[in-house]
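The structure under discussion appears below in the form of structure tokens.
Every protein chain of the complex appears in place save one, which is left out.
The letters A and B name the chains in turn, as written, and every chain counts its residues from 1.
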Amino acid sequence: MSEWRYWLNEQRGTLMGLAIFLLMFCVYITNHPAGLTVNVAQTAANKGVLLAFIAMAQAMVVITAGIDLSVGMIFVLTNCIASWIVVGTPMQTALGVAGVLLAGTICGAINGLLVVYGRLQPIVATIATGAIYFGLALLLRPFPGGSVNEDLADALTGRLFGTIPSSLVALLGVVLLVWLPFRRSEIGRAAYAAGSSEAAAFMSGVPIRRAKLVAYTLAGLLAGMGGLFLTFFTYTGEAAYASGSGYTLWSIAAVVLGGVSLYGGRGSAVGAIFGAFAARTTGDMLFVFDVDPLWQPLLQGMVLLIAISIGALGLLRVRNRLDWFQ
Amino acid sequence: MTATQLQAASPLFRMEGICKRYGGVRALEDASLAVEAGRIHAILGENGAGKSTLIKIMAGVVAPDEGRMLLEDREVAFRSPAQAAGAGIACVFQELSLIPDLSVADNISISNPPHRFGLIDRAAQRRLAEEALARAGAEDIHPRALVRDLPLSRRQMVEIAKALAWKPRILILDEATSALTAGDVAKVFAVLRRLCSEGLALLYISHRMHEITEIADDCTVFRNGRNVASFAAGTRSGNEVVEMMIGREVSSVFPPKPQRRREARPVLACNMFSWSDRLHDITLEVCPGEVVGLGGLDGQGQRELLLGLFGVLRGTTGTVSIDGVAASIAGPGTARAGRIGMALIPEDRKTEGLMQPMTVRENLSFAALDRLSARGVINRDKEERDIDEMVRLLAIKTAGLDIPVGSLSGGNQQKVVIAKWLMRRPRIILLNDPTRGIDVGTKQEMYQLLRRLADAEAAILFYSTDYDELVGCCNRVLVLYDGRIVRELEGAGITEHALVASALHVDAQPEAVA
Partner (left out) sequence: MTDATENRMSFRTRLTAPFRHVDRPVLTAFGCILLLLLLGSLYSSNFLSLEYLLQQLKVASFLGVIAAGMMLVILLGQIDLSVPWVMTMGAMMACAAAGFGTSGTILAIPFGIFCGTVFGLLNGFGVAYMRIPSMIVTLATNVVAQGLMVLYTGGFSPQDSAPTAMRWLATGFIIPGVPNAILVWAAVSAAMVFLLTRTTFGRSVYGIGNSERAAYLSGIDTRRVIMIAFAVSGALSAFGGVLLAGYASKAAQAMGDAYLLPSIAAVVLGGTSILGGRGSYLGTVAGVILITLLQSILSVMQMPEAGRQIVYGIVIVAMLLLYGRGPANQ
């Protein structure tokens, strides 16, 4: 086998996610009345980027065979924080951005500490912390409101050189600055190892606990970035429960669509980004096909159901029935 | 004895007075070992003689209870495998320590990757991997291949390369060739000889006598957790080695075996039974009142055979017949049902036999719930009566029926596993190494029980890793090798010597350790 085929094999999940997204996007664009204009691309990118951040966050944790049901609430909380502090002079704004990201990171770290050192099950622990984060958000913004440095917001949601959506560039920057270093570091590899086979990882002397803690913490950071962008898009902060839980649920769906295995060890955050874009496009596609918007949730659900069923086909290959019960 | 010569040469590594207990079972008792640089040292012993524990201690996986280890006359203690590897002792484990979703290169340098700018230097890592693979004679494995995509034999080579990447001074190979093809074994041997000539000390554990004959310089035989003999390879014949492994202690007391009645018709039979690449053309029959043993080295397909007969494996070929009528057994549910009446005592008490946190009562009645209930509602009086009877019959020692079964001793837990199946009064009983890790007293009770069940017309298929047991309990023994029945022993022909010899496949090999 030549070199690139190994690369293909390594990236299979991610490429599947990309393929699903491209397919949907092509169908979407060819049927769009305006075609692929700069405006259409910008709108699509801005919508997709939000879920992409949350999906990346979820992927971090899922790779270690965990789950974070509080990502959506961290997203909402950081949105509310940003609507208070990302204002004023460029200096103040910069500090505000740092503050928002720090808040997200702390939320993630709390999840990680509870799961790793508190030895709590990720599902329940993050449900509980999610309630706390949402409560804090509500404390900050009992009613929708606040504001944001509009110059910065417009710069990050507008276009670069008049064509490229700058939110996409920002997302790319995050991939390069957060995900790739993580993926290529010893700790990132330990996260994969812990998710793939905790026993073998232990035998090989891999720092499992540190890796999990870092994964949860980075998930918080990424969710915080998502919250920041939400503020840039909406110019306000809002403690919306439905939005938080919706983003949590769709982050799991995006991760699965992007080829990240829920059993851990497989997939990448880049795949999760494609999964997020694909999930977003499903919604938009129904719009261009002039489907009654009422059909939208149902069709989205069906797409999701079909996508996950494909993953179950591997079951037919199992020859020892005891392998069903892993 | 030659052992004195070995000590005179100031060995690279020494272990002295090592003791290790697991719960009540002692795995090692005052064991010692000396390893010299530039030589291949083979460790021999029966299943459970303490070899695995010994190397786990050397490799830092478990800590010894007593005793000391000296590396170049300096006392050492390892808290983790990584620490042992850092000190120069690397181990190729029997159970793989590779991470399936990572690439070969990632796995090879998993615990000490080369760094560049704080990140893993992939190019350097790849060079390291290529180097290590080349040293292991496995250049055909691509460093970027994912471990999960490799066949078992290739994974084993990666495991060897991973150990070599530590640049160890002592390399331990624990059954490292068990998954390899003959061609691979030859390659591995060439590699091992080269490493040896470079001054590495090699510790080689294998059940394959002819391999040891071919490669070892020194041999040490373990029995019952002690090293009983050390000698230079080639100074003892194969038969002598087998005798050292068996020893001459007082064997257990087994109930007398009645003569097999010829007129009995087989209740369980299978013909040309095959599955995947693990079972090949197995043909056997078991009559009521008969205890048929399955012998051979561990992992030659005995477990798969029992699981296959019980309907757990998919895609088996050949026929299974019950009372002479072909039966299709789709799973444990059908296997246990009335007409067939089969029971399987699985291998792993903890995950397959029992639900540890559930009570003794719930575990005992679990397999027979359908018989103890009417329209899905459990008849508690009947349950109580049957359970009491079983507890008395098997003399299960428990503080009560409502305590978690996990709090019982190993022997009593095993009794519960057997009792839960006896509640159904099965006609065919498959046992998968039921006496592993239980005390001598309970073992004796098991032997009595087996015989009583056989006397009550049950047909019993009994896999054991303990040859003594097969000799003492079985009317016939089928010896498996590589998924095939290679020999059938009967009556007085079942001796420990015959079992070990046919299990090691030495009849086909030259007799003397050359």
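Following the convention adopted for this analysis, a residue touches a chain if its C-beta (ideal position, glycine included) is under 8 Å from a C-beta of that chain, and two chains touch if they have at least 3 such contacts.
Not measured: the values here are computed from a predicted model.
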| item | value |
| --- | --- |
| Contact with the hidden chain (one of B:Ile378, B:Ala395 or B:Ala456) | B:Ile378 |
| Among B:Ala165, B:Val185 or B:Leu344, residue touching the chain not depicted | B:Leu344 |
| Residue in contact with the excluded chain [from A:Tyr6, A:Phe53, A:Phe75 or A:Phe134] | A:Phe134 |
| Residue of B:Gly17, B:Gly199 or B:Gly333 in touch with the missing chain, whole complex considered | B:Gly333 |
| Residue numbers in subunit A that touch the chain omitted from display | 67, 114, 118-121, 123-125, 127-139, 142, 198-199, 202, 208, 239, 241-242, 245, 249, 252-253, 256, 262-263, 293-302, 304-305, 308-309, 311-312, 315, 321-322, 324-325 |
| Contact footprint on subunit B, counting only the chain that is left out | 22-24, 310, 312, 331-333, 335-337, 344, 346, 351-358, 362, 365-367, 369-370, 373, 376-378, 380, 399-400, 402-404, 406-407, 409, 420 |
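In this text, only the chains that are shown with their structure count from here on.
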| item | value |
| --- | --- |
| Whole-Å gap separating subunit A and subunit B, where each centre is the average of the chain's CA atoms | 45 |
| Complex interface listing, subunit B residues touching subunit A | 61, 80-82, 85, 93, 96-103, 106-107, 110-111, 113, 115, 118-120, 122, 142, 144-146, 149, 275-276, 307, 312-315, 331, 352 |
| Contact footprint of subunit B on subunit A as seen in their complex | 1, 3, 6-7, 9-10, 181, 184-186, 189, 192-193, 195-197, 200-201, 203-206, 265-266, 318-322 |
